[in-house]
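All protein chains but one are shown at their positions in the complex.
Per-chain residue numbering starts at 1, and chain names A, B and C are given in the order in which the chains are listed.
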């Protein structure tokens, strides 16, 4: 990268100009990324350092998509992963085999303006931005709108367990998933940062599915307003949106929620209702603190 | 590949003459592939380009077989994968360990004449063409017979979930799998190209199994005629045949269907019947459009 | 391997003298394998060829053990794999982490005398022969005792599905697993070579478990005598023994049986009994052929 020969010093060539780890070795430079780079240069010591971090984020999304595919969360081209790195929001494309993504396939938006910055190069094939994009942005907006909140990553899965619990709640006429007294609750943070406690009532709102993914935006935003501390929203007969301060937070919460969904279904088959603490538990949840807090238990409604 | 020395310019040697990525480095050329190459040369700029694409298709089938093995879809040597690349139809052999296939193991047929073009070389061992071949061809025929339809890949799985739903339907005396109001329905295209909608009734016909796989051909073709838009057929207590415009379409539909089968079984254990929309759904399916369309709901029949 | 320099021509050194692919590069030769090699030299053109095949068999066992571990069949050091290559029977050791086996860890016995030939070298650690050894040999004996039968590999799993069906049969007071009308039945061969048909009644005998694995030998042999065509025996609350003409046959039958066990359990949860054909099936099994044949359906007994 530091040769004296201009044709070698230059970054990758035309076809993948936006990505520093492109396999192309052509000597043509591209300025497509410059505006973002210039503005973003502040917090980093050099462009090289910035390039390396950007490459890491793109590769990480590809790795997570593959991992989630093998967990059954993003099969059938469904689901998606987005990670924010400073002022850049990276989003995996829509309608692709998620276990076969390449780092150059990502779309990039500016944060906090949400303006499109980079599209995948032509050599990636005809990729479309994720249909989840407006939903991802609705989650990122929490970090902009609320003091103390921060959103650095959003994950969308079609997890079978997530679908199952929306069906279980549907049968009960409830529009929120509720669980208490399970260790994995402790892995879920409120949007204001604090972790839930073992004995807390965790409440994840459920919204109705719509024919078009983008039409979920309004009800998702409404659910976020009504449940300001919930870091996730379930979509009935569809899947889960979950976010966190970093990709690690979002992934951890995604895994914890999936374990909680799974535990709820399995416990029900055994005859146990995980909305209630075990008989004789020393650590009864303080219903008052939950009722007074932002995460109200929605009234059961007859449908 | 572009050496001046004839013995190096030549392709692979005798034992695997049909495949350009053979490990053999012998200098003998083979013309076995020439007729197909010549005719196919039109859309490609050179033989080398064509060779590379053929190698990709063969490798892709081996990779998909391995992936499907680990999903439990092609265990016990069952199931199969076929991909069409222009005028060549590639089909994995029968009765082999699907997670251990090598790209040279594939059979190749001409499209649209369905004449055999290439058998695996002797060094592959005594391989037999897939017993699914007539079924694969029945699906490819859709793309020949119907204006607007196109079939580029056919997949056959022994997925446990597929078997389960045929048993569930058997208990109900139904000869089609029906589901509505599930996000994964949106991943399934009609043969004429349009995607199903979330609120549509997806109907996948079920045919009876037969002692010999080839004997399924008649009832499979009959099911295709009766359900001209369904891109898949279930075989009772056996598995699934599914196809699409490309390998990506076929694989996506295979994954979406498996998720739908799985959701149906799990919902039933919870007490929910996925043939009907959730209570109070805003997006009721327009039964008239379905009834008027080619995908009729088959009358329940007493057996 | 064909250097003029004696120190290079020689095989691996002392610590792993029995295996030609040992990582050691020391120049000392070992004759430990010679007797077996000499006798076995007949059917092979050279020692080098024989070495390569032996290496393949050892590596294959290690690969299959790892694969079966990830299928949940040989966890907790349970289960085992044995492959016969001509006059050598290779058996994985007992009580080891099956996903971490190395090719040099195998024990070798002579066929058909069953005399021990090779133990793993000292550098493998203190390994014990598999506790399944007498059971494996009881299966190999079928190939010796019966004209037309041949056993080239035996697999023992602790598959959860295998345990489940023994419990299901226990609840019904039956000492054999029975299934009919499932595609995977066609992957199971009778010991005399013929494959089962889709509409056949497949019968796998179940024997009681014993505190010591070796104490299963008598009842396993008795089950083999009473069911001369069954290529597998279930052990109650324990697992499965299954064999075949080659490792491919044994593995295929193991996978087909596991799919059949799984289908039986899942069908039962849905309310379907897989011992009977579907209502209205055109392909009713010919009970007479089964009853006259060697695989009799054992009388249900009250316990």
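Methods note: contacts are C-beta pairs under 8 Å (C-beta built on N, C-alpha and C of every residue); 3 or more make two chains touch, one makes a residue touch a chain.
Bear in mind the structure is a predicted one, so any value in this text is a computation, not a measurement.
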Item checked: Touch partners, limited to displayed chains, of the chain removed from view -> A, C
Next item on the list: Consider the whole complex, including the chain that is not shown, and state which of A:100, A:141, A:197 or A:226 touches that chain.
Entry: A:197
Next item on the list: Based on the whole complex, identify which of C:226, C:248 or C:268 touches the chain you can't see.
Entry: C:268
Check: For the chain left off this view, which of C:181, C:238 or C:251 is in contact with it?
Finding: C:238
Notebook entry, point to check: Going by the touch rule given at the top, which residues of subunit A touch the chain that is not shown?
Noted result: 67, 181-184, 186-187, 197-199, 248, 251-253, 255-256, 258-259, 262-263, 266-267, 269-272, 278-283
Checklist line | For subunit C, residues in touch with the removed chain | finding: 72, 75-78, 97, 99, 158, 160, 163-164, 167-168, 170-171, 173, 208-211, 235-239, 265, 268-269, 303
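Please note the rule applied: only the chains that are shown with their structure count from here on.
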Check: Which chains are shared contacts of subunit A and subunit B?
Finding: none
Notebook entry, point to check: Shared interface numbers for subunit B and subunit C above half of all numbers used, same, or below, different?
Noted result: different
Notebook entry, point to check: Measuring between mean CA coordinates, which chain is farthest from subunit C?
Noted result: A
Note to self: I'd like the Å distance between the centres of subunit B and subunit C, where a centre is the mean of that chain's Cα atoms.
What the structure shows: 32
Item checked: Distance between chain centroids, defined by C-alpha means - subunit A, subunit C (Å) -> 46
Next item on the list: Two or more other chains in contact with one residue: find those residues in subunit A.
Entry: none
